[in-house]
Structure formats: structure tokens, C-alpha cells
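Working notes, beginning with the structure itself.
In this view, the complex is presented without one of its protein chains, the others remaining in place.
Let's look at chain A:
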């Protein structure tokens, strides 16, 4: 059964189309990765799913209910972990979790128990009486998570939950994602860290200019570009590069020049590396580095969007 179904979703800000006729379905129990550069429409989509933004067109169904019509019901089953840490500095860790859980209608003993459980889940039991101002970045991120899970939502949306934290806290959070998933939660996970998405997500959608340009498991996405590989050549100066000449080399399907780096897409199985290097030597283009990449999520993203995720 699908926990989330998006159909023809569109959002415009004046003339700018942030989300363009997007359709998507996420099944219960999935860890779904959302990949996209800044401004691709990822956050706008999440904001519409969580009811922070009104859509212009289309429908968003969560647990079979239209979000705009049954907003309160839908919101009770969602837990949002925002990219920015959104906690109260003047409430203790316990009070923070208790306050947010209370907004979902929990009261009394149940509220206390769920609060304690959530703090225990993120490993902040011993710090429950402390104020967040005394916390490290990683601890604040964990409290940010606890505030979103105490009401035991069915769908958890994690928007860049590991930004700016130490490796230990990142590991802890990634383990938590797996644990939450094992406990039956469906997770939508967005991240700039390709390796995280590759590690934890069972299915991934790549979003660009408000559209989903590719969707599937890691293997399915990689298979989209199995017939090509990417060669990165960093040169001292790109001024003398003639893209058309490189195109004429056998097997080359695409050439992009970005500052001093030349990205060459070439057919897999065609041995043309010598010819490519020969072009640079003949034209006295000093090569500083050369990198040949086999298909992975990053090359998939690069191939499909033409941009590096972290640079965008």
C-alpha cells in the first residue's frame, strides 16, 4: 500500500515554476531518497506534503487522504525533521519533546512515556533536564529528531538531517533511520551527501527544475547510464579547448567544460582514453589531473542533471 501518492503536483511563485507537474508514489516501509540540487523543488515539495505551502495544482494523498482536505488527520501521522534545527532554547530537552508531542494530542502518562522513549531513542536521556544551549551541534540534531518522532508518526520526513555534524553523530543518525524503518516508519530522506542516500535509501528520486527526472532503486538508476562512463580532466587553462574536436573522438557522447575541468561522457567498452589524452598533448593543454568514473549515484546525478550535487 502506498503511504504517499503525489499526482500532477504544481507550485508556482509568480512566474517561477518550483514544482512542475510532479507525480510520485512511496510505499509503506520504504526509505525514499530525494536527490536534487538547491532550487530543484525538493523543499517546496516537502513543504507542500507537510502542509506548509498551498499547491497550485494536483493532489497529495497520505494514507489515502487528501492533505488539503484532511489536513489535521494527515499531519497527525507525519513527523517533520526540518533542515534547520527547530527547537526552543529556553525549554529543556524533555520539555521540548513533550511540547511538540503534546501538539499531537498526547497527554498525561502517555505523553511522558513517549517523551522518555523518544529521548532514549536519540540517546539524550541523561541530558533531558539540560537546555539545548549547552548541547553540541550533533546533540541538537538528535533532539531535533526526537521532537519529530515522539508521537510515533507513520511517515517521517528528514530534510538534510546530517548537515554540519560530526561523523559520530552522523553515524548515530543514520543508524536511527534504519531503526525507525525497522519499527515500521516510512522515511523520506533528503541529503546532499550522495553516499548517505546510497547507503540507506531503498528507492531514490532525482529531482531537477521541479520535475522528477529519474526514479528507482540504486541499481535501476545506475543502469540508466551503464552504457557510458565519465572522464574528468583538469587542465591548467581551458581557453584553447575545442569541444567540437573532442566530440569527433570515437565513443564520445557529450563534452562539458566547467572552469578548468572538462567532463567527457564516453561509451562504455570503447577504449579511447589514449586518443583523448593525445588531443590535450597535441594542443599543448597541460593536464593536471585525470579521473575516470564508473557509474555510481553521483555520476548518475551528474549525467542526468549536468551538475555536481554538492557544487549546485
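The definition used in the following text is that a contact is a pair of C-beta atoms (placed from the backbone, for glycine too) under 8 Å apart; a residue touches a chain by one contact, two chains touch by 3 or more; residues count from 1.
We adopt the following convention: contacts and distances are computed from a predicted model.
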By UniProt, of "Coenzyme F420-reducing hydrogenase delta subunit", "4Fe-4S dicluster protein", "Electron transfer flavoprotein small subunit" or "Transport permease protein", the chain left out is "Transport permease protein"
Among the options A:31, A:119 or A:147, the absent chain makes contact with A:147
Only one of A:6, A:62, A:85 or A:177 touches the unshown chain, namely A:85
Chain A positions in touch with the non-displayed chain are 13, 47, 50-54, 71-72, 75-76, 78, 80, 82, 84-91, 95, 99-100, 102-105, 107, 147
